Every structure is written in C-alpha cells, then in structure tokens.
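The structure appears below as structure tokens.
A protein chain is absent from this complex, but the other protein chains hold their places.
Letters A and B name the chains as they come in the text, with residue numbers starting at 1 for each one.
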Amino acid sequence: MASNLVEKYYRMDKLPHIWCAGCTHGTSMNAVVRAIDKLGYNQDEVCIVSGIGCSSRATGYMDFNTLHTTHGRALAFATGIKMANPKLKVIVITGDGDATAIGGNHFIHACRRNIDITTIVFNNNIYGMTGGQYSPTTPTSSLGTTAPYGNIDPVFNICNVAAAAGATYVARGTAYHTQALINSIVKGLENKGFSVIEAVSDCPTYFGRRNKIGDAVEMMKRLKELSVNVKAAEKLPPEKLEGKIIIGEIKNETRPEYTDEYQNLIDRLKEEEK
Amino acid sequence: MKNNVFLMQGNEACIYGAIDAGMRFFAGYPITPSTELAEVSAQELPKVGGKFIQMEDEIASMAATIGASLAGLKSMTATSGPGFSLKQENLGFACMTEIPCVVVNVQRGGPSTGLPTAPAQGEVMQSRWGTHGDHPIIVISPSSVMEAYMFAVKAFNLSEKYRTPVVLLMDEVVAHMREKIEIPDKSSLEIINRKKPVVDKDKYLPYEDTEDLIPPMANFGEGYRFHVTGLTHDETGFPSTNPANASKQINRLLNKIEMHKEDIIEFDEYLTEDAEIILVSFGAVARSAKSAVKEARSQGKKVGLFRPMTIWPFPEERLKELGKKAKHFIVAEMNMGQLVLEVERIIKSDAVVHLLGKANGEIITPDEIMDKIKEVENIG
Partner (left out) sequence: MNKKVSTKVIVNKAWCKGCGICVAFCPTNVLEIKDGKVEIVNPEACTRCGLCELRCPDFAIYLGGEEDEK
C-alpha cells in the first residue's frame, strides 16, 4: 500500500526502510525521487551512486541503476560511470561524513572538473551509521560519542566549499522545507555541470538525543526555526546569522562541462586525422 | 623492418596491448615507474574514441575504473607500490561485486616510498592478499616487452571472462626496458567480452549461481536496473546477512577461479625434464635465471627453469610434479622471500627449497644465481 510515486520509483520488496523513526533520510530520498519524477527521466537512464553511511543506504531502495560503493568514494565511481556513458543521468547520494571527511578530496575535485553529476549531501551533522561520532559538520561545542566534552573542531560549510571549489550549481535546503528542496534538486539536475544540494537533515537517534534537542518533531521544528532564506540573509549582519541555516540557491553559473570537453577533444583529434 | 615491428618500452607495449584488447577507459595517477602507462593512455585513447582521466589519487582512479567498467567500457588503472596500497579497498570492491578491470602494478623498491626508480618484486603477497577478506584474484606477470603486450590482452580477456579484477604485476625492469616487438595482426588476437544476460530484464539475477559460477553481466544503462553493493549480497545483488547465503557467495567467488584454474594458469619451462636443480623465477628475474641455466648447462650441470606467468592462482600441480623429480629448487626473487613461501608449501619435503632473495634496488644477476647453484650443489 503506497502512493503511485512510491510504487513507481522504489523497490517495493525492500520497504519499509531501515532508518530510525523520524530520521529525515527518507524525506530527502523521496525529495530526490520527486525531482526525478518532475523531470520525467526514464529510470533506465538514471544511475544513483552512494558511499557508506545511513544516508548511503538510499540506493538499495531506489529502482534505478544503483551502486552502493565504499566510504567516501561515491563521486570517484560516479565520475567513471559518467565518463564511460555520458548519456546516463548520474546522481550521488552521500552523507556529511562520506562527502566531506573521507571523501573530501573527491568532492572538491568533482566540483573543480564540473562533471555533470548531481550530488545530494544528506547533512545530519553526525556519523549516524557508526553511532554518533562528530563529523566535519558537527557544530563546535556539540556533543558526539567521540566529542564527549564538546566538539572543539571548527566546521565545514559544505555549500561554500562546493562553490569555492567550482561546482556550478549549489543550493541548500532542509528536510522541513521539502518542496524547496525538491525544486533545488530539479535545478541541480537541469544544470549541465556539477551540482551540489545540501539537504540539512535530522538524526534524532544520535545527534538529537545526545545533544538533548528532543524528538524528531523537536528536531524538525529546529530546522524550521534556524533557517533563513539566502535573500533575507544578505540583508542581515553576520552576528544575526550565527548558528543559522542559510537556505536557497547559493550559486548558479555556467562553465564548460567535463565530459563535453573530453568529447570535443576526441572530435578534434578525429578532425586532425582527416 | 616490417611496419608492425617496433622498438618500445614494456609500459608502452602494455597500453598498446590493452587498447588492442578493447580497453576504452583508463584512470590513473602519476607514480614512477608506472607513469608512462598513464601518459601513453592519455595520448592514444582519445584517438580511438576512448577516455583517459587523471584522478585526484589512486583510490579515486581505482573507483573510476570500476565505475567505467560497470557502465560498459573495458577499463584499466596503473600504479606502483604506494599507489597499489591505496587501491586495495576498492580493488576488493571489484572482487566482491565482480566487476572486470585490469590493475597494473609496476613494482618498485619498498616498503613505503622506498626506492622509487629501482626494480623490486615485493608485491607477490600483496597482489594476492592486499585487500581485506577472502577474495578471488588473478595475477599475471610478464618477463619481456612482447609479453607486456600479450599479457595486457590476456589480462582483459581473463577479467572479462571471469568477472574479476586482474592484476598485471610488472617490475621496473620490464616496464622500462626497450625491446623489439612484433605487434600481432588484430585478427589473430583472441578477444573475450563479458557474458551478457539473455533472460528478460525483470528476471535478471546479477549474481546468479550459474553452472560455470560466472554470472552474466549487464552494464548500467542497458535497462536491467540492478543494484551493486560491496556488502555481502545474494543472487539478486541486494544485501543479505544470512550465513547460508554468505557462505554460498564466498564459495562461489573463490571457486569461480579454482574451477577454471586450468584455463587461467600459464607457465613456462626451460630444460626442466632432467633437471636436478630447478630455478623458480618470474618477471625480469626469470631472464637472469634463464641465462644462468644456459651457463650451468654449458658447465654440464643439470639445471632448469620454472617460470610462473600466472602468479595467482599459482601453477601448483605442475610444480608438484617437478618436485617429485628434482632435488633442489632455488627461488630467485627481488624481495626477501615471498614466492618461496608458496613453493615451500607445494614442494613440502619432496625436495629442498632455497631462497635467493634480494631487495636492494638491483636486479638479481645470472652470476649471483650461478653462485647460489654452486652453493646448493655443495649441499648435495
């Protein structure tokens, strides 16, 4: 018993999924599916690649060409797939730890190449799968099992990193602002180049509980309260933006796309041979 | 000179062989003494409509290689010692998910950064057991530039046929040596491509337990929409923690190679029939060993050479037979004793096994082997 959308795009025999009650990974996964549906892509032409983590388990449920890789390396696998068959729509689903800790190097280089892959980072500010250790996006002073006295690490701003490294479409959404998140993913997919959509997410089980934020509902209320639209944020002084989640489109630009450039190179060599 | 005869390096020959075998994707990261493999790929692949990419590191190049293969292109990556270590996790992913690919490791002196420009054979064991967990792998090692070409073809054929990564284990000597080679006529080359599914798309089992233990492989984008994971999975490709299934899968993976050993294994023998002392060497050292055999024979000594071309699975049966005939085996290898462990395991007490190991950045010379032969003769 499920909606037509779910029946069409999911592997029904694999549902319900393994995520905890109130874990927003399901919400974000469904936002990806809705974006694909909006664009009317043929499932056979879509390839979804993930790394390792709770978030990366998404690929097992989604009825496309799916590849669940090694921790942090999804983008490198996806790069090979896209190079080999540029006709495939390649999407990467990854976590904050997967994308920006162990996979940080692949992340910035995929941005730099501007290869036509859309990456959705399910950022729950924690390592969920391994039980709540701090990640590169765990806020300073927050608690994690490996930060029992409060995290002293400064954080990565995923969107700023992506924009600076050369991604051509960058946006941030939250699981609460689902419709806006879907719209951002649609735009990311439409962008011919490397797109990063940060989906700010909730891990009630580890981040929420340890930091005494409350249950899934409280966590989602927090997403609502902390969010400031990028347009509104522009008018606010930095001190008012402390601890806020800036949502909306961060960057949208056009630059030569990697697989196109390689094809141009092949064509040029063919031309010269004549 | 015929126009299919060239003077070239082992590294160059390897890429020409690979392209003739159908390689259309190469992902690499520069490292001595393997760099020419990337350079020649970058130069030649786009000319045939293939793709080259220099990734950000060896982990990424291994990953991209696997990804490209899954999307349908015959793919290769190449590296040397430190980079080979970095590739191990994803190499295991390819073993587990049964995605064909070829990994060239041009061995240099180790451990760590070691002797970057000097030859070694220190990855005999790493090439077999480098990635964690029990896993199938095929490792082949050329001794000449011509073999670098032919083994590249063979590596792709084996990887496609058995849905497994194949390690082409070269050494700095073979990689950088220049020799005359005759590129065979394309039509004379046997080229093997992965077995494709013939069932309806909704009936496809990407890890089907077939009679030959090799499941047919669909490429992403061909309409089969399957799932690939490094987690232990069942025939459908989806994760399973069921012990009975886990045991079935690991057995199939290992038996897939075991069952086809005869087809996979290749070795070379030189004057072993009546030999009392048999040298066991591979790669560049086998050339020194062959010279030593000639020298020894000229002095009337009954010495022969056994050269595994397939290192893993090791040509066990033939070596065992030889063990019943010869008195001594001398394993000459550019490391402190790796292949010798396998030879000892096989020979047991049938004969005496000796090691001539060296890991100082220099190749083992025929003279050194002759000295060892004399030493062994004195034992009687």
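Keep this in mind: a contact is a pair of C-beta atoms (placed from the backbone, for glycine too) under 8 Å apart; a residue touches a chain by one contact, two chains touch by 3 or more.
The shown structure was predicted, so the numbers you read here are calculated from the model rather than taken from an experiment.
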Among the chains present, which touch the one that was left out? A
Please pick, from A:Ile93, A:Met129, A:Ala162 or A:Ala175, the residue that touches the omitted chain in the full complex. A:Ala175
For the chain left out of this view, which of A:Val6, A:Ile213, A:Leu241 or A:Ile266 touches it? A:Val6
Could you please point out the chain A residues that touch the chain left off the display? 1-6, 10, 15-17, 19-27, 30, 175-176, 178-179, 182, 204, 215-217, 220-221
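Operating definition for what follows: only the chains that are shown with their structure count from here on.
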List the residues on chain B that touch chain A in their complex, please. 24-25, 27, 46-47, 49, 51, 53, 55-57, 59-61, 63-73, 75, 89-90, 93, 219-231, 238-239
Show me the residue ranges of chain A that touch chain B in the complex, using the header's touch definition. 11, 14, 43-45, 47, 49, 59-60, 63-70, 73, 76-81, 83-85, 87-88, 105-106, 109, 262, 265-266, 269, 273
